[in-house]
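Only one protein chain is missing from this complex, and each of the others stays in its spot.
For chain A:
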């Protein structure tokens, strides 16, 4: 009898508990990142950065007074392990997830997050297809996509080297290498139709040797060589090209080289285009004098011994988006801890700032992020190339409109369109 009474009382109290959203003891966030495999060149610095940022957030009282607790999942262990781990974290009560670096993993995880009804911030993956092909309630992207990044690269190339006639491409043979070339070549065809593509090479992902491609390129002598490769592939390609003098005869366009500058050292000579998948640069011309930027960069360098690269910036944006959404939702909830639905509501039209310029979320949950590109220059105070003639493009003008498909949309642009863009230029 006593038991029955207790149970009745407990049931009567239950709805009350549901209304007054109790603050959790800690805000549990799962972060998927590459800790093994070739992409750990991005994943490991991002993890280091996330740890510093979480420490900073918690030192300042956490998010709405709740300390942040990060759990990392290795994307390098394969899709199966990743989804199992992802599920496990969510079922153990994770409040939000930051996933993923790999576009393939984002494609797997976006529908999974929807099924599990967990907020998922796509913090680094580049594929533009997720929001162009699907509609998601729980999934947000705190950065630009490949369409914006490639279009910014084409714009910078046309602004700095308007008279080139021939181009060749050397991309990795997987989704990113192929997709990025689709967008880049479609944009180039629309904006400068007379350019001739003289060579298309897609060496195997992780190829240790580009000697044959480099011989072929020296025979072809294109004005411009594009490579959206990254990590060890990009390092090897640029090193081998530089040793054999290809960097003297062709201009290289390297949209991800910001993440390799320090490793490449003197191998990347002056006068080649370097991109950063957004306005990401350890010496960001608009942010380098800000206190928060300076103090983070000092901490990061002390912890890792290296300059911050773009995944670090992307991580800062992912965490900033989460914090901003909780703050906005709590404010709308009269200062009380918000429910998940209220947080999701807060994400609509959210504006937040990580280490770069402020980023805003569109109604299709796509982030609008500024794009920074520059020209490599050697001979500064560092033993590696830095950037000069830096341009920061406004993200909104470069991002495919809602409801359009990127490759088709960039194909509708007209020559001369680049002159209409909003751009800030910095000597260095």
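Everything that follows uses one rule, which is that a residue touches a chain if its C-beta (ideal position, glycine included) is under 8 Å from a C-beta of that chain, and two chains touch if they have at least 3 such contacts; residues count from 1.
We adopt the following convention: contacts and distances are computed from a predicted model.
Between the listed names "Branched-chain amino acid ABC transporter permease", "Menaquinol:cytochrome c reductase iron-sulfur subunit", "RNA polymerase subunit sigma-24" or "Phenol hydroxylase P2 protein", the UniProt record for the complex's undisplayed chain reads "Branched-chain amino acid ABC transporter permease".
Residue in contact with the omitted chain (choice from A:87, A:159, A:216 or A:362): A:216. Only one of A:243, A:295 or A:422 touches the absent chain when the whole complex is considered: A:243. The missing chain, though absent from the display, is touched by one residue of A:263, A:314 or A:328; that residue is A:263. Considering the complete assembly, chain A touches the hidden chain via residues 35-38, 40-41, 44, 173, 199-204, 206, 208-209, 211-213, 215-216, 218-219, 231-233, 235-236, 239-240, 243-246, 263, 267.
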